[in-house]
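This is the structure, below, for whatever I ask next.
Note that one protein chain is taken out, while the other chains of the complex remain in position.
Let's turn to chain A:
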């Protein structure tokens, strides 16, 4: 190798090389203008968020740490769409490196150089810098090419912005402008990337005679390869010089325009997504926002009622469609898509809150209604608060709390299904949604051949909070009886609250009737406080969720367990003695949302089933991707219309695809209620039985003396 005649530590790239002064000045004018536009845009956005309601942010330090972690790992982006996640990582890291690189040049040339006489962008630092940025450019362009391919050729349904809940005449039906913006974004970035290489290659062709450039060309491998192509095509040094000048300007102006437009376009998700993730509430759906009932208003009606944090969440949405795909309401044709809800609200906020002043007529700020970008009440009532949307959202948007806040307003206005109204009125009067007399709550215990302790009168180890459906639903009463028998056989010291128990209020709160919820919580806590017990156990995931996560805010801090956890423990410790196993059964398990997604109780029911010896086969959608039975969030009180598929039917059809399936196992009274219906309405009742984990355990313990309902049927038919 020939020793260079120059000092390699002085190698660098001469900025604005051979530019006339007016050109350099022009560039700085454009650059400052771009930064000014960017800053103005940021001001408009921040002003918009500040027009939202205030909110307490807890533990922002943790939030930021989590955000940085999930951003670096791209964890949330890779879920259920690995390829898109990897492509995004290429774009993200490529862009980040290129942006940092450009900033380093600015730092050296415009700040530390002129102000401190400190220049560091030369020599080996410069060479490594060139190499890293060349590779970053490949990553960026590669990622963008995949995204273009994905948008154009994969034709993913989740990327179709047409709204299933609008008709083509509606102004907010297909949102074509989003599609144009997506493509403008991809093309702008890819052209910036490509012109970067063209410019680099043209410069090499132009300065091929300069050893301080040419000898180091392989530190920019892509540019160099392209330079050889140009030379091969007959490009001269002069040609290189001219091309370099043009591509320099195209590259520079596009990059600056890109920066200027960040706050005005989807590009802002760079910032809003980070903010949204950092501010994310770790338990958005399991513990709904607290309300001061004495306050002037309740819930979200006007867009200015939204907390600034929720307004920021809206802007973080990148329309990735994961929630659209996961939502059980959307999947079965109800007029709700979490994505469309978020986008409507975002457009509404942009329309009303980005202008210099707020509209004079406060009612113009109401998000509830049938107008463009308003949220219809039927949309809000379609939600089952299963939290599939919140759980999969890669940027931490809190759909369920927002929906609940809007429902709180609907409840206040009295705008709800008559059946929901009846249920709430029954709960107001009688403490249960069945409209049954309080005295009937413990009626299911009469069929037992032993007495259950009254936890109000004597101390117990386990206080069993039975819940509404487990007390009154005739099918699930059998499960409650089986659970009592299991506990009794295992010698567990347990008791119930008899008629003093009221519905826990999980669904009442999710419907948006916060006043009634708080009344229920306070009444139940008062009852519980007067009892002597070690832990609370319930078979109902809804009661479990609210007792565990929501009662503490009202002073009810208890050790709360779901029955499946207790069952698993008793199986492990052999407190439960099995007389037989289910080795001949092929079963599948349906995760209840309030046990699984909301409280991560995925394993206890599965391990219990496996300890019974059954062959457990998973459905395609399981665990965090479990598909809601359709009963949550108060939807159990609204009959589903007969003319379209119910979520529970959709689910049962999925289960029926499992070869040889004989038992569909649930672990929730409401799931039981839904699937007992759908197993019949989908024509699967002959092949598949719907049973509770508890019933399986009772059967294996030899406690199920009563014949099974399906058996009765088969003998009757025979």
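To be clear about the criterion, a residue touches a chain if its C-beta (ideal position, glycine included) is under 8 Å from a C-beta of that chain, and two chains touch if they have at least 3 such contacts; residues count from 1.
FYI, contacts and distances are computed from a predicted model.
Asker: From the names "ABC transporter permease subunit", "ATP-binding cassette domain-containing protein", "Oxidoreductase" or "Electron transfer flavoprotein subunit beta", which one matches the UniProt record for the unseen chain?
Answerer: Hidden chain, UniProt protein name: "Electron transfer flavoprotein subunit beta".
Asker: Of A:425, A:559 or A:572, which residue touches the hidden chain?
Answerer: A:425
Asker: Considering the complete complex, identify which of A:26, A:124, A:236 or A:437 is in touch with the unshown chain.
Answerer: Looking across A:26, A:124, A:236 or A:437, the contact with the absent chain belongs to A:437.
Asker: Per the definition of touch given earlier, which of A:57, A:184 or A:293 contacts the omitted chain?
Answerer: Only one of A:57, A:184 or A:293 touches the chain omitted from view, namely A:293.
Asker: Pick from A:416, A:470 or A:486: which residue touches the chain that isn't shown?
Answerer: A:416
Asker: Across the whole complex, list the residues on chain A that are touched by the chain not included here.
Answerer: Missing-chain contacts on chain A: residues 293, 298, 411-416, 418, 421, 424-425, 428-430, 437, 439, 513-516, 518-519.
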